[in-house]
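Each chain you see keeps its place in the complex, though not every chain is here.
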Amino acid sequence: MISLEIPSLYQIFDFVGTLAFAISGTRLAAAKHFDWFGAYVVGVTTAIGGGTLRDVLLGVTPFWMTAPIYLIFSGIALVWVVVFRKYLVKQNNTWFLFDAIGLALFTVAGLQKALQLDFPYWVAIMMGTMTGAAGGVLRDVLINEVPLIFRKEIYAIACIIGGLAFMVLDWLKFGTEVTAISSGLIVLLVRILAVKYNLSLPMLKDEDQPSPDEESRK
Amino acid sequence: MISLEIPSLYQIFDFVGTLAFAISGTRLAAAKHFDWFGAYVVGVTTAIGGGTLRDVLLGVTPFWMTAPIYLIFSGIALVWVVVFRKYLVKQNNTWFLFDAIGLALFTVAGLQKALQLDFPYWVAIMMGTMTGAAGGVLRDVLINEVPLIFRKEIYAIACIIGGLAFMVLDWLKFGTEVTAISSGLIVLLVRILAVKYNLSLPMLKDEDQPSPDEESRK
(Lines give C-alpha, C1' and ligand atoms only; values in the text may rest on other atoms or scores of the structure.)
Protein backbone atom coordinates (compact mmCIF):
# COMPACT_ATOMS: atom_id res chain seq x y z
CA MET A 1 0.00 0.00 0.00
CA ILE A 2 2.87 2.34 0.83
CA SER A 3 5.09 2.66 -2.19
CA LEU A 4 8.80 2.29 -1.82
CA GLU A 5 9.62 5.23 -4.02
CA ILE A 6 11.64 8.04 -2.53
CA PRO A 7 9.17 10.68 -1.35
CA SER A 8 9.37 14.14 -2.87
CA LEU A 9 10.08 17.21 -0.76
CA TYR A 10 6.37 18.04 -1.08
CA GLN A 11 5.43 14.68 0.40
CA ILE A 12 7.93 15.01 3.23
CA PHE A 13 6.51 18.40 4.19
CA ASP A 14 2.98 16.99 3.88
CA PHE A 15 3.79 14.17 6.31
CA VAL A 16 5.70 16.45 8.69
CA GLY A 17 2.73 18.83 8.77
CA THR A 18 0.24 15.99 9.29
CA LEU A 19 2.36 14.67 12.16
CA ALA A 20 2.62 18.09 13.77
CA PHE A 21 -1.12 18.80 13.47
CA ALA A 22 -2.02 15.36 14.85
CA ILE A 23 0.41 15.77 17.75
CA SER A 24 -1.14 19.12 18.67
CA GLY A 25 -4.56 17.48 18.83
CA THR A 26 -3.33 14.42 20.71
CA ARG A 27 -1.54 16.53 23.34
CA LEU A 28 -4.64 18.60 24.06
CA ALA A 29 -6.70 15.39 24.29
CA ALA A 30 -4.16 14.01 26.78
CA ALA A 31 -4.52 17.16 28.87
CA LYS A 32 -8.25 16.39 29.01
CA HIS A 33 -7.60 12.77 30.04
CA PHE A 34 -9.06 11.23 26.91
CA ASP A 35 -8.41 7.55 26.31
CA TRP A 36 -6.26 6.33 23.40
CA PHE A 37 -9.15 6.14 21.00
CA GLY A 38 -10.41 9.62 21.86
CA ALA A 39 -6.90 11.05 21.58
CA TYR A 40 -6.49 9.43 18.17
CA VAL A 41 -9.79 10.85 16.93
CA VAL A 42 -8.86 14.35 18.12
CA GLY A 43 -5.41 14.00 16.54
CA VAL A 44 -6.74 12.78 13.21
CA THR A 45 -9.45 15.47 13.19
CA THR A 46 -6.82 18.16 13.72
CA ALA A 47 -4.71 16.74 10.89
CA ILE A 48 -7.39 16.09 8.26
CA GLY A 49 -10.36 18.18 9.45
CA GLY A 50 -9.54 21.32 7.48
CA GLY A 51 -8.97 19.48 4.22
CA THR A 52 -12.11 17.41 4.80
CA LEU A 53 -14.27 20.51 5.29
CA ARG A 54 -12.73 21.98 2.12
CA ASP A 55 -13.41 18.84 0.08
CA VAL A 56 -17.00 18.53 1.33
CA LEU A 57 -17.65 22.18 0.39
CA LEU A 58 -15.95 21.70 -3.00
CA GLY A 59 -18.03 18.56 -3.58
CA VAL A 60 -15.14 16.12 -4.04
CA THR A 61 -14.14 12.95 -2.14
CA PRO A 62 -12.13 13.86 0.98
CA PHE A 63 -8.42 13.55 0.19
CA TRP A 64 -7.62 11.11 3.01
CA MET A 65 -10.17 8.56 1.74
CA THR A 66 -7.92 7.77 -1.21
CA ALA A 67 -4.67 7.17 0.71
CA PRO A 68 -4.32 5.68 4.22
CA ILE A 69 -1.07 7.52 4.90
CA TYR A 70 -2.80 10.38 6.77
CA LEU A 71 -4.46 7.99 9.20
CA ILE A 72 -1.15 6.17 9.66
CA PHE A 73 0.71 9.38 10.47
CA SER A 74 -1.98 10.29 13.00
CA GLY A 75 -1.37 6.90 14.61
CA ILE A 76 2.37 7.61 14.73
CA ALA A 77 1.51 10.92 16.43
CA LEU A 78 -0.41 9.04 19.12
CA VAL A 79 2.49 6.66 19.77
CA TRP A 80 4.87 9.63 19.84
CA VAL A 81 2.83 11.44 22.50
CA VAL A 82 2.59 8.26 24.61
CA VAL A 83 6.29 7.42 24.35
CA PHE A 84 7.84 10.89 24.52
CA ARG A 85 5.36 12.35 27.01
CA LYS A 86 8.11 13.70 29.27
CA TYR A 87 10.10 15.25 26.47
CA LEU A 88 7.34 16.92 24.48
CA VAL A 89 7.79 20.29 26.15
CA LYS A 90 11.47 20.25 25.20
CA GLN A 91 10.45 19.51 21.61
CA ASN A 92 8.10 22.50 21.50
CA ASN A 93 10.23 24.57 19.11
CA THR A 94 10.56 21.67 16.69
CA TRP A 95 6.86 20.91 16.69
CA PHE A 96 6.02 24.59 16.32
CA LEU A 97 8.20 24.73 13.20
CA PHE A 98 6.68 21.54 11.76
CA ASP A 99 3.20 22.88 12.51
CA ALA A 100 4.04 26.11 10.65
CA ILE A 101 5.40 24.11 7.70
CA GLY A 102 2.13 22.16 7.65
CA LEU A 103 0.12 25.37 7.80
CA ALA A 104 2.03 26.75 4.80
CA LEU A 105 1.77 23.60 2.72
CA PHE A 106 -1.89 22.88 3.51
CA THR A 107 -2.84 26.47 2.68
CA VAL A 108 -1.19 26.40 -0.75
CA ALA A 109 -2.49 22.89 -1.50
CA GLY A 110 -6.05 23.87 -0.57
CA LEU A 111 -5.88 27.03 -2.64
CA GLN A 112 -4.58 25.17 -5.69
CA LYS A 113 -7.26 22.48 -5.38
CA ALA A 114 -10.03 25.10 -5.45
CA LEU A 115 -8.46 26.84 -8.46
CA GLN A 116 -8.19 23.53 -10.33
CA LEU A 117 -11.93 23.08 -9.79
CA ASP A 118 -12.45 26.50 -11.45
CA PHE A 119 -13.52 28.41 -8.37
CA PRO A 120 -12.59 32.12 -8.31
CA TYR A 121 -9.69 33.45 -6.25
CA TRP A 122 -11.74 34.66 -3.29
CA VAL A 123 -13.14 31.13 -2.84
CA ALA A 124 -9.67 29.60 -3.32
CA ILE A 125 -8.10 31.84 -0.64
CA MET A 126 -10.92 30.90 1.74
CA MET A 127 -10.45 27.20 0.97
CA GLY A 128 -6.69 27.52 1.52
CA THR A 129 -7.26 29.21 4.87
CA MET A 130 -9.80 26.56 5.84
CA THR A 131 -7.42 23.74 4.88
CA GLY A 132 -4.76 25.23 7.13
CA ALA A 133 -6.79 26.48 10.05
CA ALA A 134 -10.16 24.68 10.33
CA GLY A 135 -8.67 21.44 11.69
CA GLY A 136 -7.64 23.29 14.83
CA VAL A 137 -11.14 24.71 15.21
CA LEU A 138 -12.72 21.25 14.94
CA ARG A 139 -10.13 19.96 17.44
CA ASP A 140 -11.21 22.61 19.96
CA VAL A 141 -14.91 21.84 19.39
CA LEU A 142 -14.22 18.15 20.13
CA ILE A 143 -12.33 18.90 23.36
CA ASN A 144 -15.07 21.38 24.33
CA GLU A 145 -12.91 24.52 24.39
CA VAL A 146 -13.32 27.92 22.75
CA PRO A 147 -11.28 27.74 19.50
CA LEU A 148 -7.77 28.94 20.25
CA ILE A 149 -7.21 30.59 16.85
CA PHE A 150 -10.12 32.96 17.50
CA ARG A 151 -8.27 34.54 20.40
CA LYS A 152 -4.56 33.90 20.13
CA GLU A 153 -1.75 35.21 17.98
CA ILE A 154 -1.98 35.36 14.21
CA TYR A 155 -2.65 31.96 12.64
CA ALA A 156 -5.37 31.99 10.00
CA ILE A 157 -4.32 35.52 8.98
CA ALA A 158 -0.99 34.01 7.85
CA CYS A 159 -2.97 31.78 5.47
CA ILE A 160 -4.93 34.73 4.10
CA ILE A 161 -1.77 36.81 3.53
CA GLY A 162 -0.13 33.84 1.78
CA GLY A 163 -3.26 33.37 -0.33
CA LEU A 164 -3.26 37.03 -1.39
CA ALA A 165 0.46 36.72 -2.27
CA PHE A 166 -0.37 33.68 -4.41
CA MET A 167 -3.00 35.68 -6.29
CA VAL A 168 -0.65 38.61 -6.94
CA LEU A 169 2.27 36.39 -8.01
CA ASP A 170 0.00 34.41 -10.31
CA TRP A 171 -1.37 37.63 -11.79
CA LEU A 172 2.21 38.80 -12.39
CA LYS A 173 2.72 35.60 -14.46
CA PHE A 174 5.31 33.97 -12.24
CA GLY A 175 5.32 30.23 -12.90
CA THR A 176 3.24 27.78 -10.82
CA GLU A 177 6.23 26.55 -8.81
CA VAL A 178 7.62 29.97 -7.94
CA THR A 179 4.14 31.20 -7.02
CA ALA A 180 3.36 28.18 -4.82
CA ILE A 181 6.72 28.06 -3.05
CA SER A 182 6.90 31.82 -2.48
CA SER A 183 3.42 32.09 -1.03
CA GLY A 184 4.04 29.05 1.17
CA LEU A 185 7.20 30.72 2.47
CA ILE A 186 5.19 33.86 3.19
CA VAL A 187 2.71 31.86 5.30
CA LEU A 188 5.63 30.30 7.16
CA LEU A 189 7.36 33.65 7.70
CA VAL A 190 4.23 35.46 8.91
CA ARG A 191 3.46 32.63 11.31
CA ILE A 192 7.00 32.54 12.74
CA LEU A 193 7.11 36.34 13.13
CA ALA A 194 3.68 36.31 14.77
CA VAL A 195 4.84 33.90 17.47
CA LYS A 196 8.30 35.43 17.86
CA TYR A 197 6.94 38.94 18.39
CA ASN A 198 3.64 37.79 19.93
CA LEU A 199 1.64 39.59 17.25
CA SER A 200 -2.10 39.35 17.48
CA LEU A 201 -5.19 41.01 16.08
CA PRO A 202 -7.09 43.48 18.26
CA MET A 203 -9.78 41.91 20.40
CA LEU A 204 -13.36 43.03 20.09
CA LYS A 205 -14.45 45.00 23.10
CA ASP A 206 -17.51 43.92 25.00
CA GLU A 207 -20.58 46.13 24.87
CA ASP A 208 -21.02 48.40 27.88
CA GLN A 209 -24.38 46.97 28.76
CA PRO A 210 -25.30 43.34 28.37
CA SER A 211 -27.53 42.71 25.40
CA PRO A 212 -30.82 40.88 26.01
CA ASP A 213 -29.29 37.77 24.55
CA GLU A 214 -26.46 37.95 26.99
CA GLU A 215 -28.72 38.39 29.92
CA SER A 216 -30.81 35.39 29.07
CA ARG A 217 -27.67 33.30 28.96
CA LYS A 218 -26.97 33.92 32.62
CA MET B 1 -18.14 42.06 -9.11
CA ILE B 2 -21.09 43.82 -7.52
CA SER B 3 -23.54 44.78 -10.23
CA LEU B 4 -24.92 48.29 -10.31
CA GLU B 5 -28.47 47.18 -10.99
CA ILE B 6 -31.12 48.18 -8.52
CA PRO B 7 -31.57 45.27 -6.10
CA SER B 8 -34.98 43.65 -5.88
CA LEU B 9 -36.97 43.63 -2.64
CA TYR B 10 -35.96 39.96 -2.27
CA GLN B 11 -32.28 40.90 -2.47
CA ILE B 12 -32.69 43.75 0.01
CA PHE B 13 -34.32 41.41 2.54
CA ASP B 14 -31.62 38.80 1.84
CA PHE B 15 -28.87 41.32 2.64
CA VAL B 16 -30.70 42.74 5.66
CA GLY B 17 -31.12 39.23 7.05
CA THR B 18 -27.49 38.33 6.36
CA LEU B 19 -26.37 41.49 8.14
CA ALA B 20 -28.60 40.80 11.14
CA PHE B 21 -27.46 37.17 11.46
CA ALA B 22 -23.79 38.15 11.14
CA ILE B 23 -24.19 40.91 13.73
CA SER B 24 -25.75 38.47 16.21
CA GLY B 25 -22.73 36.20 15.82
CA THR B 26 -20.20 39.01 15.98
CA ARG B 27 -21.75 40.45 19.16
CA LEU B 28 -21.61 37.12 20.97
CA ALA B 29 -18.00 36.68 19.83
CA ALA B 30 -17.20 40.14 21.21
CA ALA B 31 -18.73 39.15 24.55
CA LYS B 32 -16.28 36.23 24.58
CA HIS B 33 -13.33 38.54 23.75
CA PHE B 34 -12.57 37.00 20.38
CA ASP B 35 -10.19 38.87 18.10
CA TRP B 36 -11.38 40.44 14.83
CA PHE B 37 -10.73 37.32 12.81
CA GLY B 38 -12.56 35.06 15.28
CA ALA B 39 -15.48 37.48 15.43
CA TYR B 40 -15.68 37.55 11.64
CA VAL B 41 -15.68 33.74 11.44
CA VAL B 42 -18.45 33.49 14.04
CA GLY B 43 -20.44 36.21 12.25
CA VAL B 44 -20.07 34.59 8.83
CA THR B 45 -20.91 31.15 10.26
CA THR B 46 -24.11 32.51 11.78
CA ALA B 47 -25.06 34.14 8.46
CA ILE B 48 -24.24 31.34 6.03
CA GLY B 49 -24.02 28.23 8.27
CA GLY B 50 -27.64 27.15 7.91
CA GLY B 51 -27.68 27.46 4.14
CA THR B 52 -24.31 25.71 3.92
CA LEU B 53 -25.54 22.73 5.93
CA ARG B 54 -28.64 22.61 3.71
CA ASP B 55 -26.59 22.69 0.50
CA VAL B 56 -24.14 20.03 1.71
CA LEU B 57 -27.07 17.74 2.61
CA LEU B 58 -28.77 18.47 -0.72
CA GLY B 59 -25.50 17.75 -2.53
CA VAL B 60 -25.12 21.12 -4.26
CA THR B 61 -22.39 23.79 -4.14
CA PRO B 62 -22.92 26.04 -1.09
CA PHE B 63 -24.75 29.20 -2.19
CA TRP B 64 -22.15 31.66 -0.88
CA MET B 65 -19.38 30.10 -3.01
CA THR B 66 -20.96 31.55 -6.16
CA ALA B 67 -21.33 35.17 -4.96
CA PRO B 68 -19.01 37.04 -2.58
CA ILE B 69 -21.77 39.34 -1.33
CA TYR B 70 -22.50 37.21 1.76
CA LEU B 71 -18.89 37.38 2.93
CA ILE B 72 -18.89 41.13 2.25
CA PHE B 73 -22.02 41.70 4.32
CA SER B 74 -20.50 39.69 7.16
CA GLY B 75 -17.50 42.03 6.97
CA ILE B 76 -19.83 45.03 7.16
CA ALA B 77 -21.38 43.44 10.24
CA LEU B 78 -17.95 43.26 11.89
CA VAL B 79 -17.24 46.93 11.15
CA TRP B 80 -20.70 47.85 12.44
CA VAL B 81 -20.14 46.06 15.76
CA VAL B 82 -16.72 47.72 16.17
CA VAL B 83 -17.95 51.23 15.28
CA PHE B 84 -21.38 51.22 16.94
CA ARG B 85 -20.42 49.17 19.98
CA LYS B 86 -21.95 51.67 22.42
CA TYR B 87 -25.20 52.01 20.50
CA LEU B 88 -25.94 48.35 19.73
CA VAL B 89 -28.19 47.86 22.73
CA LYS B 90 -30.29 50.84 21.62
CA GLN B 91 -30.55 49.24 18.18
CA ASN B 92 -31.84 45.97 19.63
CA ASN B 93 -35.38 46.32 18.31
CA THR B 94 -34.16 47.11 14.81
CA TRP B 95 -31.78 44.18 14.74
CA PHE B 96 -34.42 41.88 16.16
CA LEU B 97 -36.76 42.86 13.32
CA PHE B 98 -34.03 42.40 10.67
CA ASP B 99 -33.15 39.02 12.20
CA ALA B 100 -36.81 37.95 11.99
CA ILE B 101 -36.98 39.13 8.35
CA GLY B 102 -33.87 37.05 7.64
CA LEU B 103 -35.39 34.04 9.39
CA ALA B 104 -38.53 34.31 7.26
CA LEU B 105 -36.69 34.76 3.97
CA PHE B 106 -34.06 32.08 4.60
CA THR B 107 -36.76 29.58 5.59
CA VAL B 108 -38.78 30.10 2.40
CA ALA B 109 -35.67 30.18 0.21
CA GLY B 110 -34.37 26.92 1.75
CA LEU B 111 -37.72 25.23 1.36
CA GLN B 112 -38.03 26.25 -2.29
CA LYS B 113 -34.50 25.09 -3.08
CA ALA B 114 -35.24 21.59 -1.73
CA LEU B 115 -38.52 21.43 -3.70
CA GLN B 116 -36.73 22.47 -6.90
CA LEU B 117 -34.37 19.54 -6.37
CA ASP B 118 -37.45 17.25 -6.23
CA PHE B 119 -37.28 16.40 -2.54
CA PRO B 120 -40.63 15.74 -0.83
CA TYR B 121 -42.31 18.32 1.40
CA TRP B 122 -41.17 16.87 4.71
CA VAL B 123 -37.54 17.19 3.58
CA ALA B 124 -38.18 20.69 2.23
CA ILE B 125 -39.70 21.93 5.51
CA MET B 126 -36.71 20.52 7.36
CA MET B 127 -34.29 22.19 4.93
CA GLY B 128 -36.16 25.49 5.32
CA THR B 129 -35.96 25.25 9.11
CA MET B 130 -32.27 24.36 8.91
CA THR B 131 -31.55 27.30 6.59
CA GLY B 132 -33.17 29.66 9.08
CA ALA B 133 -32.08 28.19 12.38
CA ALA B 134 -28.93 26.05 12.03
CA GLY B 135 -26.56 29.03 11.62
CA GLY B 136 -27.35 30.06 15.20
CA VAL B 137 -26.63 26.53 16.43
CA LEU B 138 -23.24 26.47 14.68
CA ARG B 139 -22.53 29.94 16.14
CA ASP B 140 -23.15 28.64 19.66
CA VAL B 141 -20.98 25.56 19.06
CA LEU B 142 -18.11 27.84 17.95
CA ILE B 143 -18.41 30.09 21.02
CA ASN B 144 -18.69 26.97 23.21
CA GLU B 145 -22.18 27.62 24.59
CA VAL B 146 -25.29 25.45 24.73
CA PRO B 147 -27.35 26.39 21.63
CA LEU B 148 -29.73 29.19 22.61
CA ILE B 149 -32.57 28.07 20.33
CA PHE B 150 -32.80 24.76 22.20
CA ARG B 151 -33.85 26.53 25.37
CA LYS B 152 -35.25 29.96 24.57
CA GLU B 153 -38.45 31.29 23.08
CA ILE B 154 -39.87 29.98 19.83
CA TYR B 155 -37.45 30.32 16.92
CA ALA B 156 -37.17 27.19 14.78
CA ILE B 157 -40.84 26.42 15.44
CA ALA B 158 -41.68 29.61 13.52
CA CYS B 159 -39.84 28.12 10.52
CA ILE B 160 -41.74 24.85 10.81
CA ILE B 161 -45.12 26.61 11.03
CA GLY B 162 -44.22 28.74 8.02
CA GLY B 163 -43.15 25.62 6.16
CA LEU B 164 -46.43 23.85 6.90
CA ALA B 165 -48.30 26.96 5.73
CA PHE B 166 -46.30 26.87 2.49
CA MET B 167 -47.33 23.25 1.93
CA VAL B 168 -51.02 23.96 2.54
CA LEU B 169 -51.08 27.09 0.36
CA ASP B 170 -49.29 25.25 -2.43
CA TRP B 171 -51.73 22.36 -2.16
CA LEU B 172 -54.60 24.86 -2.40
CA LYS B 173 -53.09 26.02 -5.72
CA PHE B 174 -52.22 29.56 -4.71
CA GLY B 175 -49.52 30.86 -7.04
CA THR B 176 -45.81 30.61 -6.18
CA GLU B 177 -45.51 34.27 -5.20
CA VAL B 178 -48.57 34.35 -2.93
CA THR B 179 -47.52 31.08 -1.29
CA ALA B 180 -43.93 32.21 -0.69
CA ILE B 181 -44.78 35.71 0.58
CA SER B 182 -47.64 34.51 2.82
CA SER B 183 -45.63 31.77 4.46
CA GLY B 184 -42.69 34.15 4.95
CA LEU B 185 -45.05 36.61 6.66
CA ILE B 186 -46.30 33.78 8.89
CA VAL B 187 -42.72 33.00 10.01
CA LEU B 188 -42.21 36.71 10.72
CA LEU B 189 -45.47 37.03 12.63
CA VAL B 190 -44.95 33.90 14.75
CA ARG B 191 -41.42 35.02 15.62
CA ILE B 192 -42.54 38.55 16.60
CA LEU B 193 -45.45 37.24 18.68
CA ALA B 194 -43.17 34.69 20.37
CA VAL B 195 -40.80 37.42 21.56
CA LYS B 196 -43.54 39.97 22.38
CA TYR B 197 -45.48 37.50 24.55
CA ASN B 198 -42.39 35.53 25.61
CA LEU B 199 -43.85 32.30 24.20
CA SER B 200 -41.75 29.19 24.56
CA LEU B 201 -42.10 25.46 24.33
CA PRO B 202 -42.31 23.41 27.52
CA MET B 203 -38.96 22.29 28.87
CA LEU B 204 -38.23 18.64 29.37
CA LYS B 205 -38.11 17.75 33.04
CA ASP B 206 -35.09 16.05 34.41
CA GLU B 207 -35.40 12.46 35.55
CA ASP B 208 -35.85 11.99 39.27
CA GLN B 209 -32.77 9.89 39.61
CA PRO B 210 -29.63 10.46 37.64
CA SER B 211 -29.19 7.97 34.84
CA PRO B 212 -25.96 5.95 34.75
CA ASP B 213 -24.78 8.15 31.91
CA GLU B 214 -25.34 11.23 34.00
CA GLU B 215 -23.52 9.80 36.94
CA SER B 216 -20.48 8.91 34.96
CA ARG B 217 -20.32 12.47 33.70
CA LYS B 218 -19.80 13.81 37.20
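Labels for the chains are A and B, by order of writing; each one numbers its residues from 1.
Note that in this section contacts are C-beta pairs under 8 Å (C-beta built on N, C-alpha and C of every residue); 3 or more make two chains touch, one makes a residue touch a chain.
Owing to the predicted nature of the structure, the values given are computational and were not obtained by experimental measurement.
Participant: Given 2 placed copies of the single sequence, how many copies form the entire complex?
Facilitator: The complete complex, not just the displayed part, contains 3 copies.
Throughout what follows, only the chains that are shown with their structure count from here on.
Participant: Averaging over Cα atoms per chain, report the distance between chain A and chain B in Å.
Facilitator: So the centre of chain A lies 29 Å away from the centre of chain B.
Participant: Which residues of chain A touch chain B in the complex?
Facilitator: Spelled out, the residues of chain A in touch with chain B are 56-57, 59, 119, 122-123, 126, 137, 141, 144-147, 149-151, 156-157, 200-214, 216-217.
Participant: Within the complex, which stretch of chain B touches chain A?
Facilitator: Interface residues on the chain B side: 24, 26-39, 41-42, 52, 56, 59, 61-62, 65, 68, 71, 81-82, 85-86, 88-89, 92, 141-145, 148, 152.
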